[in-house]
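Accompanying notes for the structure given below.
With one protein chain held back, the other chains of the complex are shown just where they sit.
Should a chain be cited, it is by its letter among A, B and C, assigned in written order, with residues numbered from 1 in that chain.
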Amino acid sequence: MQEFTKFPTKTGRRSLSRSISQSSTDSYSSAASYTDSSDDEVSPREKQQTNSKGSSNFCVKNIKQAEFGRREIEIAEQDMSALISLRKRAQGEKPLAGAKIVGCTHITAQTAVLIETLCALGAQCRWSACNIYSTQNEVAAALAEAGVAVFAWKGESEDDFWWCIDRCVNMDGWQANMILDDGGDLTHWVYKKYPNVFKKIRGIVEESVTGVHRLYQLSKAGKLCVPAMNVNDSVTKQKFDNLYCCRESILDGLKRTTDVMFGGKQVVVCGYGEVGKGCCAALKALGAIVYITEIDPICALQACMDGFRVVKLNEVIRQVDVVITCTGNKNVVTREHLDRMKNSCIVCNMGHSNTEIDVTSLRTPELTWERVRSQVDHVIWPDGKRVVLLAEGRLLNLSCSTVPTFVLSITATTQALALIELYNAPEGRYKQDVYLLPKKMGESTLPRKAALRFFFIKQIFQVVDSFRVIPSLVCFLKKASNENGKL
Amino acid sequence: MQEFTKFPTKTGRRSLSRSISQSSTDSYSSAASYTDSSDDEVSPREKQQTNSKGSSNFCVKNIKQAEFGRREIEIAEQDMSALISLRKRAQGEKPLAGAKIVGCTHITAQTAVLIETLCALGAQCRWSACNIYSTQNEVAAALAEAGVAVFAWKGESEDDFWWCIDRCVNMDGWQANMILDDGGDLTHWVYKKYPNVFKKIRGIVEESVTGVHRLYQLSKAGKLCVPAMNVNDSVTKQKFDNLYCCRESILDGLKRTTDVMFGGKQVVVCGYGEVGKGCCAALKALGAIVYITEIDPICALQACMDGFRVVKLNEVIRQVDVVITCTGNKNVVTREHLDRMKNSCIVCNMGHSNTEIDVTSLRTPELTWERVRSQVDHVIWPDGKRVVLLAEGRLLNLSCSTVPTFVLSITATTQALALIELYNAPEGRYKQDVYLLPKKMGESTLPRKAALRFFFIKQIFQVVDSFRVIPSLVCFLKKASNENGKL
Amino acid sequence: MQEFTKFPTKTGRRSLSRSISQSSTDSYSSAASYTDSSDDEVSPREKQQTNSKGSSNFCVKNIKQAEFGRREIEIAEQDMSALISLRKRAQGEKPLAGAKIVGCTHITAQTAVLIETLCALGAQCRWSACNIYSTQNEVAAALAEAGVAVFAWKGESEDDFWWCIDRCVNMDGWQANMILDDGGDLTHWVYKKYPNVFKKIRGIVEESVTGVHRLYQLSKAGKLCVPAMNVNDSVTKQKFDNLYCCRESILDGLKRTTDVMFGGKQVVVCGYGEVGKGCCAALKALGAIVYITEIDPICALQACMDGFRVVKLNEVIRQVDVVITCTGNKNVVTREHLDRMKNSCIVCNMGHSNTEIDVTSLRTPELTWERVRSQVDHVIWPDGKRVVLLAEGRLLNLSCSTVPTFVLSITATTQALALIELYNAPEGRYKQDVYLLPKKMGESTLPRKAALRFFFIKQIFQVVDSFRVIPSLVCFLKKASNENGKL
Partner (left out) sequence: MQEFTKFPTKTGRRSLSRSISQSSTDSYSSAASYTDSSDDEVSPREKQQTNSKGSSNFCVKNIKQAEFGRREIEIAEQDMSALISLRKRAQGEKPLAGAKIVGCTHITAQTAVLIETLCALGAQCRWSACNIYSTQNEVAAALAEAGVAVFAWKGESEDDFWWCIDRCVNMDGWQANMILDDGGDLTHWVYKKYPNVFKKIRGIVEESVTGVHRLYQLSKAGKLCVPAMNVNDSVTKQKFDNLYCCRESILDGLKRTTDVMFGGKQVVVCGYGEVGKGCCAALKALGAIVYITEIDPICALQACMDGFRVVKLNEVIRQVDVVITCTGNKNVVTREHLDRMKNSCIVCNMGHSNTEIDVTSLRTPELTWERVRSQVDHVIWPDGKRVVLLAEGRLLNLSCSTVPTFVLSITATTQALALIELYNAPEGRYKQDVYLLPKKMGESTLPRKAALRFFFIKQIFQVVDSFRVIPSLVCFLKKASNENGKL
């Protein structure tokens, strides 16, 4: 009954017996993917491609797009200073020397910066995509050109999906000792097909809600055979993905799809958790008149105190210009609500999966659907009224906006640090369990191994510094590390 | 080392062996106390006073001020709708019938509404003040006129203080069965002087940080002999006292003391916890340029994301117009900082006790102190530079602003509900321990006793409704209560 | 029909034939006037008082209050840096040497800083009050002690009012050559009683709407016999008095009178001119839910774009907690509206004079008035409903809040510069007309007289600097002055 305010990048509960994760088939729009892949109908699996150094240890759409992809990666690097500073340090020590990482994530400019950082830190990487639509082909090409063994393209079939993962794991003369996963499909595959690989694996780092859920299930069942790090629930990720990131992506998502002007618009936001708070702050700031629906009294009280009118959806549904769901519940916007909306009302979802808006109820004969743009449908009532439905009710910010690089940078840095920690941890520090990163990861995480210690203190300061925090903090941390003997 | 962001209405650690709590001697300014008591030098203890009904079962400054005090109470009632609605219901059921409550709180218009509500719910009350300066004499007179046994006046001596408490507890033919305390002095007195009273006591309700701390100490030592409710840590109190209340009182406190214009002023706020967040939001909104100092990286990151520059105090101390401390630490503003401030810089404390600004360091011969208004000192350097020190570094919002009635209303309602719960709880529900009110007190607290049940569901809706929350919530709660069989 | 958004410190139209201006009898609350004058019933006119230097060339309530008044003046000086810097320069050149200024303004700490600045610049001053209630007695005493010929006290009768003015103008062996007026009563008196004085007068500086109106009438009628400066319509005054000042004083006025919490309150603001914009910005920022009524389509559109719901007053009158008028029109809030307000609704006026709320309609037998605090009335309906009326519908910020010193400092600096300009202007520069200060007074006003020139450029930079503007501006202005040969 309680509100579920987290912004799940991966959706819901799924049993491990399913062959492919639901999230891996979500549609995914990457604004930065400008090139069209439709020019070339040949499956990448059937192509013979070689990068400029003669290697063909990869499988991407078109290796010739590498240069364009390199540009995208360079743009991304501009706003990922924490990773870049981590990389620079690697010229001396290489904390991932010897690490053989098999990874499965979205393949975008930002993850490319992560992958290349891991390589710079000494790791060897083999990579596949965690979603069949989300790969930026140009970026994959750039990675392949740079020598990363990447197997991914936009528009994989389910068979392609597992084939790519398999190509990463199953290679003669190379055996992974670390896993970086996003969604749990890679982990699932290794469990199912190559259980022996776990003998060498020092740990799993998992980012998504879904993947973490799977790991806890394994742990509960006593089947988790290596330590795992839950990156998803780190403070920085939660705060960023929900509050700050949504504050920006609600505007971006609405603008890119509808070019709507926010000033003066009446908007109802369903749910005032972290996601709702972020959306409302942005919309209010740009001059929208925002109403809130909320069933949790504390959140409702916060909405009041923040100057929003708390209403029942029915009270305002006839007058609003935009409806946004962020509750985490099902069918928050029903067919009845949709019937009562005014002409040209925009409806979208920032909350949980694709269930908040009862889109199914709109797939009836009396209503006409008209796709007017990518991710934008006009649903037309018999009297001519149109409702503008975005991303068919799926997550707006995943489908229609970009996630700011800086946000991804924080999660990526956390992933890198988690990999370093698990890889370098002395035996016995971590059992076969799922570990939460300490709340103040910036301060107290990470190796006590003498040789690496100074490095990490410095590194943490770099991260903190990239958040634009201050010298005094550095002093404080330095002092704290001396006093506590921990850092 | 971690920031302490709570706004303590009571200060620090004290052992129970001290004869009077520090907080009970804090200076306290009540903006609404307009009459002057200096006209009358006779101690109330020596006066013979009778109210209009012939009772002299009280001891106040001047019973003739009752009418003015009644006006203040009426003003307060306007913004305490939850308590008023609770009171209205009492015409039927009287959930505190038979309760004999001995109380020790600030005696202000707002607590008067609480006391009169308890009476309306069926309780008999005897009341003293928890602070020797904070009593609004007119309000005490109004309570006495209305028949409450109140023993309190502004400017009590320490002897008066304990005498008043004693008069409440020690009365022939009347023995308390409930305690409502704020600071723990009353509880301490009963423990020390009348331990037998605890045989009849059904519970203690305590509001302050200090009092709660004392209760936990008792509990740890195995000496707590009745159940106790910790009101201080309830969600509503924390959120209101810290974030929302400080958001308003920082402006009010600065305005009433200095008439300063906020627009364009450069302000540094030390600490970005809940208190700091509240202060910054208000100041930014009125056009101040706000800088933050913060040592906790997460809070520092939040400050960044909220658009504030995070700095070291030294970087900005020469240029700012106002310095506000909200860290909970000691000596955040040092003499060195004070030496470097520019002429007419305003310095005040919203954080912990009176230790954040090193005021002691200013009491040196080379500096001249000039009291220019109540709670406002000019500290003058040899070169003529003045620093404007508010409330001698004590809590600004306690000393120089009013706490909004609505905020007090929420805490008072929580206190009333806690009293009702403890008084009506079946034996065995509560042990001899300190209980936290459930996080969602509005929903799931309180009696399951059949007769009272419907009343409380309704009551909770009234409270929620007073927060301007919505019918849908009522429906939801009603449904929830049916489904869960709990409410 | 058009909205009148200015905040008139003086009210409406009056013919010169009236013996006393309406504004001079407005009630006026000065928050900083803490001492009570009721202890002393003797009229100041009948007292024999002498300051410490033996002078009795003044008439104030109680010369012994001088020290307290000096403290208030010192507080005011802290936030009036422009005037103070002007004063410091005067140690060398004295641009008002020889000026004999007769003044009639509010007598407060802030005007005291102006008067003492004029003296420091070389002027002799004789001063009376422009309002029978607004004088801070302690400040008047401090001025008298410092040697200023001041004739003013709080609570003058009408006869006292004119007597004081007369004492300023009519003195053997001293004849004014400059007039500084606020409301036009002094100017009126000189016209009526001592027309010959105008032979020596070099100019009039007038601050108020009313006074300026009178001057234009005189000019139209061909009766204005000296140049006059209209300070009221200077850009800085308009922007500050309306937008920025109201942004702060709406909060201050409501807080000091009602201790109301803003967060979550529903407020309707009638009128979205500069005053309304200021009020709304502040209230929204503190978490109030704000509705606007507005008849001007452009202003209404601005309100929409700024995120406010534009409504008819009738639509929201039943639900709002606070009603604020800022339209400049009459009877915006009618008896019918008042009848429909909910219990404890607060009603106040920030707009034009005392006519926006139809207070007269409330003075009927069926309604009970209860004065609960200074400036706060409860009007009680037969069914017990109370409406909280502030300042009886007069200007809230004049009656119940302080005007920030910084705002007054800007107007006072403008007045001082206007006096300097008129006093030093070569013959012929100004005719017998009313002059508007140039829009960019900070830049281009003022003497070209060689000797004074450098002084003024510097002075202007000081003023600008006090606005916290930047070195680059100084460079720009310096360059501009060279290029244009004007500054």
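As a convention for this text, a contact is a pair of C-beta atoms (placed from the backbone, for glycine too) under 8 Å apart; a residue touches a chain by one contact, two chains touch by 3 or more.
Predicted, not measured: the structure shown is a model, and the values here were computed from it.
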Contact residue for the chain not shown (choose from A:K312, A:R373 or A:R429): A:R373
Option from A:I75, A:M171 or A:A425 whose C-beta touches the chain left out: A:I75
Contact residue for the chain not shown (choose from A:M171, A:L286, A:L367 or A:L436): A:L286
Residue in contact with the excluded chain [from A:F58, A:W153 or A:Y244]: A:Y244
Residues belonging to chain B that touch the chain removed from view: 263-264, 266, 284, 286-290, 301, 304-309
Missing-chain contacts mapped onto chain C: 1, 235-236, 239, 243-244, 293-298, 300-302, 304-305, 310-313, 439-440, 442-443, 464, 467-473, 476, 480
Hidden partner chain, residues of chain A it touches: 31-32, 34, 36, 71-72, 74-75, 78-79, 244-245, 247-248, 251-252, 255-256, 258-264, 266, 281-282, 285-287, 343-344, 370, 372-374, 376, 378, 386, 388, 401-402, 404-407, 467-468
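Keep in mind that, in the parts below, only the chains that are shown with their structure count from here on.
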Distance-to-centre winner among chains (Cα means, whole assembly as reference): B
Centre distance in Å when chain B and chain C are each reduced to the mean of their C-alpha atoms: 38
Where chain A and chain C are represented by their mean Cα positions, the distance between them in whole Å: 58
Distance between chain centroids, defined by C-alpha means - chain A, chain B (Å): 44
Chain A residues counted as touching two or more neighbouring chains: 301, 304-305
